[in-house]
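Apart from one protein chain that is not included, each protein chain of the complex appears where it belongs.
Chains here go by letter, A, B and C, matching the order in which they are written, and residues are numbered from 1 within each.
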Amino acid sequence: MQKKQVELDLSDFTRLLDEEKNGEEIVRPSTSFWRDFARRLFTNKAAVVSLTVVAIMVVLSIVIPLVSPYQYDANNLMSINQGPSASHWFGTDTLGRDLWTRVWYGGRISLAIGFFGAIFPALIGVVIGGIAGYFGGVIDMLIMRVIDVLMCVPQMVFVILLMLKFGNGPVAIVTSFALIGWMGSARNVRGLVLQMKNQDFVNASRILGASHLRLIFKHLIPNTLGIVVVGMTMSVPSAIFYEATLSILGLGIKSPLTSWGQLLQLGVQNFKLYAYQLFIPAVILSITLLAFNILGDRVRDALDPKLRN
Amino acid sequence: MKRYIAKRLVISVITIWALATFSFFLLKTLPGNPFQTEQLLKPEIQEKMMSYYGLDKPYFEQYLTYMGNLLHGDMGYSFKYTNRSVWDIIMQTFPISADLGLRSLAIGYPVGLLLGTIAARRRGKKADYLCVLISVLGVSVPNFVIGSLLQWVFGVKTGLLPIAQWKGFSYSILPTITLSIATIASLTRTMRASMLEVENQDYMKTAKAKGLGEKEIVWRHQLRNAMIPIVTGLGPAVATTLMGSFIVEQLFSIPGIGKHFTESVQALDYTMVLGLTIFFGVFLVAANFIVDILYGIIDPRIRITD
Amino acid sequence: MRKKVVGFVLACTVAMSALAGCGTYTNGDPVADATQTEGNQQNENGSSGNTEQATGTKELTIGVSTDATSLDTSVINDNNSGEVLYHTSEGLLRNVGGKIVPGIAESYDISEDNLTYTFHLRDSKWEDGEPITAEQFVYSFQRLLDPNTGATEYDKFLSIVNAQEIVDGEITDLDQLGVKAEDDHTLVITLKQISPTFLSSLAASNNLYPLREEFVEQCGTAYGTTGDNYLSCGPYKLEAWNQGTEIIYVKNDQYYDADAIKMDKITRVVIEDANTRASMFDNGEIDVNMSVPASLKDNYDSDTLFNDPAGTTTTLQINMDGMTEESGKVLSNVNFIKALSYAIDREGLNMALANGTYDVATRLIDPATPGSTDETTYWEEYPDVSGAPTTADPEKANEYLNKALEELGMTKEELPRMTYLCMETGQLKLYAEAIVDSWKTVLGLDCFDIVQYPVPTTIQNMLDGQYDIYWQQNGDDMNDPYMYMSYWTKTGSINVTGWMDDTYTDLINQTELTMDRGERLELFAEAEQYILDNGPQIPLFFFTTLITVNPEFTGIDYGANAEYLYADYAE
Partner (left out) sequence: MSILEVKDLRVSFHTYAGKVQAVRGVSFSVDKGKTLAIVGESGCGKSVTVQTIMKLTPTPPAFIEEGSILYEGTDIVGYSEKQMQKLRGKEFSMIFQDPMTSLNPTMRVGRQINENILKHMTLSSKEATKRTMEMMRLVGIANPEINMLRYPHTYSGGMRQRIMIAMGMAANPKILFADEPTTALDVTTQSQILDLINDLKKQFQMAVVLITHNLGVVARMADSVAVMYAGKVVETGTAREVFYEPKHPYTWGLLNSIPDTANMNGNRELPAIPGTPPDLFAPPKGCAFAARCPYAMKACIKAQPEETCLSDTHKVSCHLLDPRAPKVEPYHVKRQKTE
């Protein structure tokens, strides 16, 4: 296939001047790591869908309890166990409280526990993992052994002990989740830091006189953020799930607050008669967790440099 | 190799000792005592019981006696199940939970790995979304909801399978499925990530350059290398699964060890809690040790050679 | 590629599950089960398939929520263990349906001064044919009171001579206890002061069954921990105890009254999950469901569902000393307590949370308490004792509240925060939320925080006075109010309510001085009205137990504790 022959005449053969030469600037948009990550995430169908679902849940959880005519904890012994109806979209529970309001009020607590339950362990894990990985030697061995010991304590025993100590307010639940969650991310971060710490860019900044702290927090940890962020999106569902399991064991959120776990626990008790009391919160919880999990997967794909084609 | 094993043993013993000490004192900081049940014991009787079991002595003294007994292999007696030794209770209930756990792993692991492999090989296509969806659904729906549904559909409505109890193979089907769903879910995701990771390695290109077919490449090169991260997670996963799940065991009324982990703490049954914690600790340390050896078999770079 | 992968995996699954399949079971071997047909017919509470076994033996399967913890009569203190011992052992007397009936002791006579009880034992045998002797009862009494046994249920028998001293360790020679065996068939018990409730406590107790000393010593600490470390001497004998799963008793033909026992085999199956248990009952896999969730009440008709009083009085216990200085001031005001009590809609709560199955309590003493004569009950003799309305009475409630605020010189807003403490089990959280909410709507008080802990921690906090309002559940001997009423006397060991009232204490002490039931009940009625007017207890409910029985069976009762001694097939 012969390209169209461009006619050249003698004048074309005169020397170019410098400024005419560099007319070509780089065309591809230079994007920072995060903008590139964000664009790749948002071009992915599944990621967008799950993000919108999460956004909807958050908005509903915040707005509905404010706007709804019913108080989330107002009993109405006259209208107990009514199925979904015009006045009560999600029906009422055993004490006649409006489930529509309670589901979204519960959403607030569950989502808050989910978010903070994901951020705290990651933060603690990153710091301790970074220190252990960076310093190595005795410190690393010590921290790793402490992690081994903490890992050996059966989760449920540890959780209940913490709940007994801190009570079961939302803050207490998040702290107890953080206390059993950080070990995992600490190990991951340590592994990564161990790999990275003798790479050139770290040596380079060390030679330039960077302090230990600067090295850890300015150079090493930002590079582990990819993995840590993936870990976080994965641990949001497990934090929400964790609170639900606690409620089943009767250690759930302090009254009069409620959460999806609480609603499920009450719903299961008589799901044969009032199936809606179990299935509506269960469906909403599942959809939210589904969205988080898929989001987690897509974030992992978007972050993976090798999949950047 | 022997030197390595010796070192690992010493570390594990120290870990278990630290675990026992940490749990012992953490437990003692809690208000209340194991004799208070709903039947509400009179305080003066409670004092007598405390002295009978030596719980009125200073914590450190109790700790020394407990550790002394522990060295002789005596984990003491449960307060809730009067006069029954903790070790008997564990030996009676653990095999059942282990049996159920093994079955759920026997189904969970192959299916999980299969779904993960398919999701990775068919990345971006319909099969990938389908496998990931199935696995993620498994994690998103709480297991007691799944369990209740299975029980309702197969047990009550159609009477195909027994609703509860643990009397034979047909009794174990529903609880096994409920338990294995969680394993399948997490494994699919890990396997998919690890398969994708391996796919971009240089030796995969070398294999292709040798003219090997896709099947041979996946089987001989990709799967084995992708298994490495799976094996590292095997230790804790197997340990926690074999320790039973309180919710599933209660739903299908299986006399496993799962419920003891929760009830013993709620009833402040000190010896039982410590016994279970140490049992779980030893089990986890052993599982991790076996996994490290397995790890060496799969990844020669890690193999411990003297 | 996929075919091969799938092939490998399937092979692997089958291999793995076969490998795991032959795992250990406590009972039933897997192969037999797999071949056995699984289809159990659908049962609409009609005929239950598996009891009409061709072999003609009468079998009963009972589904309960918790297994027995031990079979050692001296140390047990839970109903489940008590239930198993009740059916597989026999004491001096027996309590059947609230009535005291002779047991191993054919007859007994009481001395004029009501201090000496002489029991005449019939000749009866253990399951292995050995005779039951008076000495075995002496050993059992001694073992219960011996501090080295670690027993807890002895406080009802401290009226026996030297009992208190032995328990406190002052006397170590157990033979000095006032329980002597004159010969194999006569047992004499001497008390140090008269105790009108001694006989009913003896009949109701599961802690004084006969024990063979050499057998118990031979088992050592393992006595009562497994099926083999236990000997039966009652209507049924223990065949197997698969801990956590089931207990099987069979008819004990050595029993002196064997022909009154109709059932050949009873299986007590442990199914913890209430829904699962209900489904198994509907499915016919169990013939009796010993605890049915109230919400399922409407599924069953009247000849299947039974709602028996459980002998537990539920009250809101007010800490009149208060968890804090300020709350103490408020809670020691009787009008404030009355306001809280009148604001609660007991009937509404009962309908909402217990599906109407509980008995609403406007007073403290159990409705099933027998009266002075056999025909009448205590309530029939004293109907007008009352302390609270069955439904909320907003005017009176607010009237009391305003009176209280006046006396305290405070406004609603100045009231301190108060703690509502309750255990984490079951529906208590719902009750807490409902009650606190009713105080908010009816009285406009929003100063209550609900706090919940696991059982032992909650009770410990209560005993340490770390509460303002506590959800109290007490239940003991249903036959005599003394045990319950004595809790709130000045010397009551669990009286942590800050209410130390002399008149109430005198009334209760007087009931211990006379053997005449009529007089005692009159005193109790006066005391009950007094505590309701001035005391720290707001009555709420009398718990009941919902059981469902397959109409094919009769003779199954579940009051305070399960009795199915004389269970039989209906004609």
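Convention: a contact is a pair of C-beta atoms (placed from the backbone, for glycine too) under 8 Å apart; a residue touches a chain by one contact, two chains touch by 3 or more.
Since we're looking at a predicted model, the values are computed, not measured.
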Among shown chains, those touching the left-out chain: A, B
Absent-chain contact - pick from B:Thr37, B:Gln92, B:Ser170 or B:Gln201: B:Gln201
Touching the absent chain when the full complex is considered, from B:Arg103, B:His221 or B:Lys259: B:His221
Residue numbers in chain B that touch the chain omitted from display: 201-203, 205-214, 216, 220-221, 224-225, 228, 298-301
Residue ranges of chain A at the interface with the undisplayed chain: 1, 3, 5-6, 8, 10-16, 20-24, 26-29, 39-40, 43, 309
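Everything below uses one rule, namely that only the chains that are shown with their structure count from here on.
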Contact-richer chain pair [A-B vs A-C]: A-B
Distance between chain centroids, defined by C-alpha means - chain B, chain C (Å): 36
Mean-CA-position distance for chain C and chain A (Å): 48
Chain B, residues touching no fewer than two other chains: 30, 148, 152, 265-266
Junction residues of chain C, two or more chains touched: 275, 424-425, 453-454, 457
Chain B to chain C touching residues, read off their complex: 30-45, 48-49, 52-53, 77, 80-84, 88, 92-93, 95-96, 98-99, 102-103, 105-107, 109-111, 113-114, 117-118, 121, 148, 151-152, 155-156, 159-171, 214-215, 218-219, 250-253, 255, 259, 265-268
Complex contact set, residues of chain A against chain C: 73-75, 77, 80, 94-96, 160, 164, 167-168, 250-251, 254-256, 266, 268-274
Contact footprint of chain A on chain B as seen in their complex: 11, 14-16, 18-19, 22-23, 26-27, 29-30, 129, 132-133, 136-137, 139-142, 144-145, 148, 152, 189, 193, 196-197, 200, 236, 240, 243, 246-247, 261-262, 264-266, 273, 276-277, 280-281, 284-285
